[in-house]
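In this view, the complex is presented without one of its protein chains, the others remaining in place.
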Amino acid sequence: MIVVLKQNAKKEQVNSIKQWLEKMGVSVHQIEGLHTTVLGLIGDTSVVDMDQISSNPAVESVKRIQEPYKNANRKFHPNDTVVDVCGHKIGGGHFQVIAGPCSVECEEQITEVAQKVKASGATLLRGGAFKPRTSPYAFQGLRAEGIELLLKAKAQTGMPIVTEIMSTDHLPLFKDVDVIQVGARNMQNFELLKELGKIDKPILLKRGLANTIEEFLMSAEYIMAGGNQNVILCERGIRTFETATRNTLDISAVPILKKLSHLPVVVDPSHASGLTWLVEPLSKAAIAAGADGLIIEVHNNPKMALSDGAQSLTPEMFDDVMQPIKRMVEFEGKILG
Amino acid sequence: MIVVLKQNAKKEQVNSIKQWLEKMGVSVHQIEGLHTTVLGLIGDTSVVDMDQISSNPAVESVKRIQEPYKNANRKFHPNDTVVDVCGHKIGGGHFQVIAGPCSVECEEQITEVAQKVKASGATLLRGGAFKPRTSPYAFQGLRAEGIELLLKAKAQTGMPIVTEIMSTDHLPLFKDVDVIQVGARNMQNFELLKELGKIDKPILLKRGLANTIEEFLMSAEYIMAGGNQNVILCERGIRTFETATRNTLDISAVPILKKLSHLPVVVDPSHASGLTWLVEPLSKAAIAAGADGLIIEVHNNPKMALSDGAQSLTPEMFDDVMQPIKRMVEFEGKILG
Amino acid sequence: MIVVLKQNAKKEQVNSIKQWLEKMGVSVHQIEGLHTTVLGLIGDTSVVDMDQISSNPAVESVKRIQEPYKNANRKFHPNDTVVDVCGHKIGGGHFQVIAGPCSVECEEQITEVAQKVKASGATLLRGGAFKPRTSPYAFQGLRAEGIELLLKAKAQTGMPIVTEIMSTDHLPLFKDVDVIQVGARNMQNFELLKELGKIDKPILLKRGLANTIEEFLMSAEYIMAGGNQNVILCERGIRTFETATRNTLDISAVPILKKLSHLPVVVDPSHASGLTWLVEPLSKAAIAAGADGLIIEVHNNPKMALSDGAQSLTPEMFDDVMQPIKRMVEFEGKILG
Partner (left out) sequence: MIVVLKQNAKKEQVNSIKQWLEKMGVSVHQIEGLHTTVLGLIGDTSVVDMDQISSNPAVESVKRIQEPYKNANRKFHPNDTVVDVCGHKIGGGHFQVIAGPCSVECEEQITEVAQKVKASGATLLRGGAFKPRTSPYAFQGLRAEGIELLLKAKAQTGMPIVTEIMSTDHLPLFKDVDVIQVGARNMQNFELLKELGKIDKPILLKRGLANTIEEFLMSAEYIMAGGNQNVILCERGIRTFETATRNTLDISAVPILKKLSHLPVVVDPSHASGLTWLVEPLSKAAIAAGADGLIIEVHNNPKMALSDGAQSLTPEMFDDVMQPIKRMVEFEGKILG
């Protein structure tokens, strides 16, 4: 960590800062420049609170050099984490396609979609029971009933299920869910992350709309610091000025996350683009960039879908898209399913 | 609402969409262009789900013309809402300054800060008990104990207290809190918003880092749709490419929110900028742009603050800043305190 | 085009707008809603100035439905444009790799890089003679001499050359240049675009840092409206809040540009990321997403490079990266070189 002092910092102030930093267990190197004095902090600086240092009136700025996350950091865990979902592995060369509707609507719908996406090659079933909707007047999901319907679809098809949690209150309802999804809007719902750190179910953590890669890894760190190492990272697009797509898929995030962290990375081309016809090229790009999986919206009657219809593929369109996906996964030397 | 159809949409498809829309109770006008057919929807379109329409394979795009919020909309409630916090009014010409530390740390700290900011002209005391921190290793707040300390400071000074909630689980702890704050990261924690709609305490709702003004008003609508009309909107900066400030204060949001909605609007110059020396010019700009209040971080020993020290004023600096604030509020013809 | 009128628009105002619009040769359909009146404009609305309509005091907003570009629009030119650079085709299934240093520094440097990148499979040589640098104190390029050195490298290797223009004044110096590049900072230097529309050399047009896909195509339209149809579009990353990469590669722009326009699209992974190790995964992603070419920075001694060294590959690294690029281009069924 580098602490840049103000031009007019007094000697007593500088000494007082140095002593205070040394009390935290880091050693301090002072460099005198022409106009500026800089302190170099050496030791375990992950315990040092940057904000606290910045608040000192003699400090101009503080720059962190080491990553502030440990559990999620590849430097300390060089090998890929492989998350196992009922025998389906993600990461370390294993690739999974998660598919299903944005909202679970009724038993026929979810079971039919499950059977069809399974036949096309998907291995995990996603479906929304609790739905975060911008408008209070929009369909909010079937909630507890939705999870029951997902479990019925699992019983019929054998597909493990992935569904989103929106509140720690609902955690008991998720006891038979295979993968708990944390949505983009809850990426920094820290109370929820802490609770998910206490269980050992795989967590699919989606990147927030306006969160940096570092903040994303810090949210994974919240879960992992609690003891749950089964975190799957999901890039789903960030918010930018561009309006041609719903969000901007940050494709660079895939190789960067894979380099900085050992956790598996999946991509959500449906939410990233908001447009069905972009699912194929973005899925291919994600695989080419190193992703360990995809999560794709599929609905059996998207023109009547109760949420996010515009980006949902029909099962037939999904089957078409799965062909180039399979070829690309094979080309990249990964094992699908 | 305007529905633009695809160039190759078939007559049967168009008719089927029209019939389906008319079943929802809106009437449909068809306009045939050279290359495009457009449907104009007339009636109460706030019940129509844009996503559902977009999902129709014959639809190219959907454009909303009316605002999707009702309770928060000035069109339906032309007069300013005045929120009353223990006799201190916000909105409708009444201006309040909310001040206090980012984190409550101990009784001496919060009581001393409360006494000093009150002496300088602040009327509401803020202090964080539950703290959303990016890192799991950073100080997470005194939690329940923090609220107790705030209540002691209230008992000593008579100042109503404002503090942030992070989970519906904690709601019982907030029964004596005067204003419940929803932080930027929880602006779209819809389960929390719904719960806050069921009580009648004033809610200080902060705009999310990457949320549009429309999304911000939709989150207010979540609370109001549940029955709680006491919502105070807070602009606290948005995330942009600029790194000179922690966030970019969207000053235009102040007059826009005041025009679109009848709710009071306060500005947080401390979080918007992250720099103490910017609190004065940004506070003045906020008042000039029409704000109904300010929320400012003040800490009695910011160089040892356990969070957000860099942006905290000392009580002495706060007293200095209050002088131009008072003059500017008077100049704008508003009543302070 | 859809014109939304203000709630309180008077009948005379509405009639006056209608007459004025009809004089421009478009026909106008009026739709009366509960709260709003909407005018639907039918006919060739590319001649209608949206700003002019918005300026009418009775108008609330104007929404365009048709694309405002014609020459660049795939709707009017369904077949892929294939740009031919001295026999090297780009577009329509033909793929080219453009490589070379950010700045031309001396004859040995540019000739050596040219020979090496050619040996590895690059077919066009890029090199900066005029350099847009943020700082006036940074190296500004060899200018006219740089173009001469590029021509020497072309004479020795037979590789056509690509180099950036920064001012119409310099156009005479570019008479032997094979492809003229317009940099991101000049994407909306309209006077320059107009001049480039008068010649028939291929233009490599880079997307601006903060420009939408529509603005990008409008800049291509500037060149094409002048008569020059040989435009190659280049996605090179946009500016967002994320700081892990120099820019954020908008990978979705590739399939979107290919859908909206018939022009070839190349991707610049070096400038998009600013990091050499990202060139390989981003190049693969670009090809998978449908790109027609790549432009990659290669320098023979990047640690001494006079500009943009951090993102420059050595010729050896470039040779390594070309192997997966060749395999991916072949996998996608395109012809390289």
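A, B and C are the chain letters, set down in written order, and residue numbers restart from 1 in every chain.
We take it that a contact is a pair of C-beta atoms (placed from the backbone, for glycine too) under 8 Å apart; a residue touches a chain by one contact, two chains touch by 3 or more.
None of these values were measured; they are calculated from a predicted model.
Taking the complete complex into account, C:Pro57 is the one of C:Pro57, C:Pro172 or C:Gly333 that touches the chain left out. The residue touching the chain not shown here, chosen from A:Lys10, A:His29 or A:Arg327, is A:His29. In the full complex, chain B makes contact with the omitted chain through residues 210, 212-214, 238, 240-245, 248-256, 259, 272-273, 277-278, 281-282, 284-290, 327-328, 331.
Hidden from this view is one chain, which touches chain A at 2, 4, 7, 29, 31-36, 38, 40, 42-44, 61, 63, 65-66, 75, 239-241, 243. Even with one chain removed from view, chain C keeps its contact list with that chain: residues 46-47, 49, 51-52, 54-57, 68-69, 130, 132-140, 166-170, 185-186, 188-192, 194, 208-210, 215, 218, 221-222, 225-226, 239, 299, 302-310, 312.
Throughout what follows, only the chains that are shown with their structure count from here on.
Centroid to centroid, with C-alpha atoms defining each point, chain B and chain C lie 39 Å apart.
For the pair chain A and chain C, the distance between mean C-alpha positions equals 31 Å. Counting partner chains per residue, chain B shows two or more touched chains at residues 239.
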